[in-house]
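A single protein chain has been omitted from the complex, and every remaining protein chain is retained in its original position.
After this line comes chain A, so read on.
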Amino acid sequence: MSQFLQATVYGLLQGGLFALIAVGFSLVWGVMNVINLAHGSFVLVGAYLAFELNRRIGLDPFAAMVPVAAALFAAGYLVQRGLINLVVKAPIFITLLLTFGLNLLLVNGLILIYSGDYRSVTTGYAADGFALMSGVRVPVGRLLAAVVALLLTLALVAVMRRTRTGLAILATGMDRGAARLMGIRARHVYALTFGLAAAMAGAAGAAVSAVGTFNPADAGRFTLFSFVAAVLGGLGNMYGALIGGMVLGLVEAWGGQLLPGTLVNAVAFAVLVAVLAVRPEGIAGRAFYSSRVEV
């Protein structure tokens, strides 16, 4: 029983991180109809940036979230503005191909610089923990990562719902042509959206670096989990990505208890298929960006 509870706690904490990663992926998909296959590699770039900042100036990985997110926002903005905007209205196959190539570039770049070895950032406190009840231990680093991830996810939702920029992003996602008629610069809005998603991924990467080991090949796993979490929750619905991330974290943790490691991904997809069979609109239901119009 305590083993199950321990897995549940671990799954929820891990789920918070998945949510932070998935919410940006879901945003880009919902607003631009771009499935960003390089999303996972942004997480890795964030992790290695945090690793570098820690190695060179001894910056704490959670403090590193701020500069890492800023750097990835800028990079994401430029990638969208200079590259993806060129094909954003093309069929989805083209953007898949482009982001797949971008992913290869980033992952192999990281391998070139850092090799495929597993890295991690060690802090004095991340491995500390406290007992929740008999036999259930909560590691401080993971707790901190999950809390920050949840706060960032909720902050993104607030930005989308409450600010002028967020409103412009939602509107452009719903009807790009009408938004442009209002004077909204769609290309700039798309670049902001992509930058925000990259920043969230980068921040998640910094957290990932503090709570476990990582290597460049993890990029694919993070993209895969983003995809599953986004679809599981309901496409384009940011609360959906949050719920999807949590469900995925739990499934992974529980599955890890019962099955050999490599089967965990299969379980994640089995859950996805099961949920979609019952509720094709995802757990959270109606997407934010229903009835898209392309012009």
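One rule holds in what follows: a contact is a pair of C-beta atoms (placed from the backbone, for glycine too) under 8 Å apart; a residue touches a chain by one contact, two chains touch by 3 or more; residues count from 1.
In the analysis below, contacts and distances are computed from a predicted model.
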Complex member absent from the view - protein name from UniProt, among "ATP-binding cassette domain-containing protein", "Large ribosomal subunit protein uL3", "Sulfurtransferase-like selenium metabolism protein YedF" or "Phenylacetate-CoA oxygenase subunit PaaC": "ATP-binding cassette domain-containing protein"
Touch criterion as defined above, residue of A:7, A:84, A:148 or A:179 at the omitted chain: A:179
Touching residue (missing chain; options A:126, A:171, A:208 or A:230): A:171
Hidden partner chain, residues of chain A it touches: 167-168, 170-171, 174-175, 177-186, 288-291, 293, 295
